[in-house]
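In this view, the complex is presented without one of its protein chains, the others remaining in place.
Right, chain A next:
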Amino acid sequence: MRGFRFWGLVPAWGLMVATLMVPLVIVALVSVAERGAYGGFAWAFTLEPYKEILFSEDWDGNLVFDPKYLAIIGRTLALAAATTAICMALALPVAYVIATRTPRMKAALIYLVTLPFWVSMIVRVYAWLIILGNDGVVGRAWAALGGEGTLLFTSGAMLVGMVYSYIPLMVLPVFAAIEKLDPALLEAGADLYASRWTTARRVILPLTWPGLAAGAILVFVPALGTVLEPMLLGGGKQMMMGTLIQSQFGGARNWPFGAAVALVLMAMVVLVLIANARRAMRKEARA
């Protein structure tokens, strides 16, 4: 049995090493390499790519502080945070309504929530391109209401796309948390003179907090690295970290810089996960 315990895990370890550790090490190595003359990279240790995130060379070749990439990082964080917040606000009532239906209805509604996953993400984001476009339903309504300019290629358009893409990842854990609630607790709230709103705020919300936290991680982390929405709905005008990385490996042919930004992005994700784990542990200790 001891042998199996070791050998049984070998496929898992093999997969982790081959698909996660090796690529990660390669990216880390590239991030401290020099830019190749025709794209790619050349082996030589340098921290230039990381400096490039904060500084740029002026006409005289001096390094000066340049916040243009910081702005991209800031926008990425802000959009991911906004996406998470909006998803939370929308998912709570949706999950509550689903969790309080009959079992048959519940299964059907949960199926509907996951339905978008059956269609390729690219197709779904393209759909928003049409909906928000000048000839689209929302675009026309916007124009009819006297709105100026196009809705597309703005931060707002990206936000709409991101909320749409990631909201199922929020609804599912929140639904699970609400479904676990003893319905008698909600009745107890009403019985003790709490309006629906007070019951929601003082009973449902605190007790579904673990579900919301799980959903926040599931939404925030991929939202940080999102590429499709900024590319299609942001029209490439609104650069985000995902699109920045992509452009560096693609058009700009600056692999080391792209790798450096990728590692910064990953560090941000790891920080969020650590913060969440600490919070969960503190909570565990209290209970």
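The rule is simple: a residue touches a chain if its C-beta (ideal position, glycine included) is under 8 Å from a C-beta of that chain, and two chains touch if they have at least 3 such contacts; residues count from 1.
To be clear about the criterion, contacts and distances are computed from a predicted model.
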Can you pick, from "Inner-membrane translocator", "Spermidine/putrescine import ATP-binding protein PotA", "Glycosyl transferase family 8" or "Cytochrome c domain-containing protein", the UniProt protein name of the chain not displayed? "Spermidine/putrescine import ATP-binding protein PotA"
Taking the entire complex into account, which one of A:Ala190, A:Ala267 or A:Met281 touches the absent chain? A:Ala190
Touching the absent chain when the full complex is considered, from A:Gly3, A:Pro206 or A:Gly251: A:Pro206
Name, in rising order, the residues on chain A that touch the hidden chain in the full complex. 182, 184-185, 187-195, 198, 202-203, 206-207, 287
